[in-house]
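The complex appears here minus one protein chain, its other protein chains still in place.
Order as written gives the chain letters A and B; numbering starts at 1 within each chain.
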Amino acid sequence: MLQILRSDKTIRWTLVGFFVLAIAGNFMPAWVQNNLMFGLARGLAVLGLMVLWRTGLISFGHALYFGIGAYAVALVDKHLGVSDIFLRLAFAMGAAAMVGFALGFILRKYRSIFFAMLSLAFSMVLYGILVKVEALGSTDGFSVSATSILGWTPESKYTLFCAIIVACAAAACMVQYYLKTGLGALTTAIRDNELRVEYLGYSVSKAIHFKYIISAGLAGASGAMMAMALGQVDPDSMVNWTVSGELVFITVMAGPGSVIAPFIGGVVFEFLRTYAFELAPHAWQLIVGGTLLAIIFFLPMGLWSLLERIWVRKGSSS
Amino acid sequence: MQLLITILLDGLTYASYLFIVSVGLTIVFGVLKILNVAHGAFYAWGAYAAAYAITYAADMEYSDWIGFVCIFLAAALVGLVLGMIIERVILRHMYAQDEVLIALATFGIFLILEDVILLVFGVNPYFAYQPMALLGRVPMGGISRDVYSFTLMALACVVAFSCWWGLTKTKWGKLISVVIYDREISQAMGINVSMVYLIVFVIGAGLGALGGAYVAPTLSVAPGFGIDVIVLSFAVVVIGGMGSIPGALIGALMVGILRAVAVHKMPELELFVVFAVMATVLIIRPEGLFAPAKARTI
Partner (left out) sequence: MRKQFAYKALRSAAIASAVAAAAMTGATAQAKDTIKVGVVSFLTGPAAGPFGVPGKNGAELIIDAINNGELPAPYNTKGFAGATMDPVYTDEAGGNSKQVAEYRNLVEKQNVDALIGYISSGSCMAMAPVAEELQKLTIMSVCGTPRLFEEKLRSVVFRTQGNAVGDSIAAARYMTEKFPDLKTYTGINQNYAWGQDSWKFYSLAMEKLDPASKASSNPQFPKIFSGQYSAEISTLSLDKAEVVHSSFWDGDIEAFVLQALVRGFFEDKKFVSVVGASAVDSLGKKFPKGVVMGTRGPYGLLTRFDRSRPLNNWFVDAYKTRYGVYPTGPSYQYAKAVLYYKLGMDKAAAMAGGFPTQDQVIAALKGMEFESFGGSVKMALGGGHQAIHEVGYGITTWDKEKKAPSATDVKFYSAECINPPEGTLAADWLAQGMPGAKC
């Protein structure tokens, strides 16, 4: 494993990139830090969606796990007073992965639009419960108290910022490692020809199930980080179908090219939305929707492919 | 007994509304293989256009019956204009793409159309109650009910019948079935597939707009109108089988009546039941209750 870590260029650059970002974060104004936190946290869920997308599956219901992660943090905070970041993350990821494991038995048999629709149905079931049950906060949701680390409650948000960066870096490296080895490498192969993969002696449904659990866990972590960074959870901005739509949007915008792409996509989306909202409070959806269409038409492989192109041109010219 | 009648009528009213809204979605999916998220925007545009026309007619002090003309004209206009623009300018270039990616593109279109509504019609709500008020009420099952919701049921029947008749008894309907079965061969046979797609999409958009236009008199037509409708109509279409018209009818009836039961007996479950049914049907019969026959492509 160390061998791979040392030899893999992506992992090396990911670690360097996140390290630089963590240092730079200290000098950034609070709002940039905030938007970076939101963007990176969302990037975790997008990373999971990308793993699925590489096998040709797009889930229109990952707000389910995003929401479970976020609400897990809010509920353990409210009822058990848990404020520790590790415990909160553990609850969130555990809950999301467990639900993902259970639903995975059903979903692994589905492909394309049916997979998307069934995911959507599951996420809307959760939404339907949350908005109507008063004990779960109905449409208001809950506030989340400040996050502590091993008994220490930091003064500034910078600590949480670093924690999110560490989580993102770890997730990116682990996913990269996973995609390079064993079952993880069976992504594009499954998308291109399932039958052939089966003939090679691998179980496609098991591979998909495993990827689904990974993506569920990542989305849970993402929701948890979001809840901690924002200090608030609610069904309309965390579980409704538009949230799933946004996550898929970022996935497509980022492109499947690299494990770093989801984080770049998440951050770009966050800034796009912030500025669109500030410049045109009446037409920010128009700007976001227009961007989405433009990406689908002109950059089908996402922002990452744009970066790659620039990279390659630079490399050849110098 | 009273309760039973009330639940049944409430359910049928809601089911009729759901059917009219979702039938366009299922037709478009059946033919173009597009899961059209922008359908919710057609619904909203239909409602806005109708409400605008009805309030205008009321201000001009025309007879209230004009309202019904407004509804159908508005729906046709929205379907034609928006349907044509979106199919010709955007979707036509996307048919080769992955289904889910096209769905995402329609999500983008939906976001854009939502905001264009704000820019065109403003944020103030429209009240176009004249057609509903005109028809008055009847006592039934111990309580009063509005006659307008019965006309909604009638409209649902008319739409269902015309769709069935149009698809099975007319030349165009047969052409459509051929295109559904195999796009490439029908093109090779000289069918103008591009034209069929355009017409079907315009009809689908028009039906979505009709749904919005016809319920506009019962509502406060305000921004953010189309968001909940999308997932509801998805549920209906998925339950019945994507692409199936009888399926949409059954799906609408199931969702409508179950929701009515929930509102009367267990209000907390009102939203939950809709999607629980959707998930259950997908688990038991992924293709929906009335899946249309599928051509094997391998």
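Just so it is clear, a residue touches a chain if its C-beta (ideal position, glycine included) is under 8 Å from a C-beta of that chain, and two chains touch if they have at least 3 such contacts.
Source: prediction; values computed, not measured.
Listed residues A:10, A:203 or A:232: the one in touch with the omitted chain is A:232.
Within the full complex, the residue among B:148, B:197 or B:290 touching the omitted chain is B:148.
Which of A:29, A:81, A:151 or A:201 touches the hidden chain is settled by the complete complex: it is A:29.
Check A:16, A:146, A:166 or A:185 against the missing chain and you find that the one touching it is A:146. Checked against the full complex, the one of B:29, B:129, B:214 or B:234 touching the unshown chain is B:129. Within the whole complex, the absent chain has one touching residue among B:101, B:191 or B:263, and that is B:263. Think of the hidden chain as still there; on subunit A it touches residues 24, 27-32, 34-35, 38, 131-132, 134, 138-141, 143, 145-146, 226, 230-238, 240, 274, 277-278, 281-282. Taking the whole complex into account, subunit B touches the unshown chain at residues 2-3, 6, 9-11, 13-14, 17, 118, 123-125, 127, 129, 132-133, 135-137, 142-146, 148-149, 215, 217-220, 222-225, 228, 259-260, 263-264, 267, 270-271.
As a convention for this text, only the chains that are shown with their structure count from here on.
In the complex of the two chains, the subunit B residues touching subunit A come out as 35, 37, 90, 93-94, 97-101, 103-105, 107-112, 114-116, 118-119, 227, 230-231, 234-235, 238, 242, 267-276, 278-279, 282-283, 286-287. Of all residues in subunit A, those touching subunit B in their complex are 56, 58, 60, 106, 109-110, 112-114, 116-118, 120-122, 124-125, 127-129, 131-133, 241-242, 245, 248-249, 252, 282-286, 288-293, 296-297.
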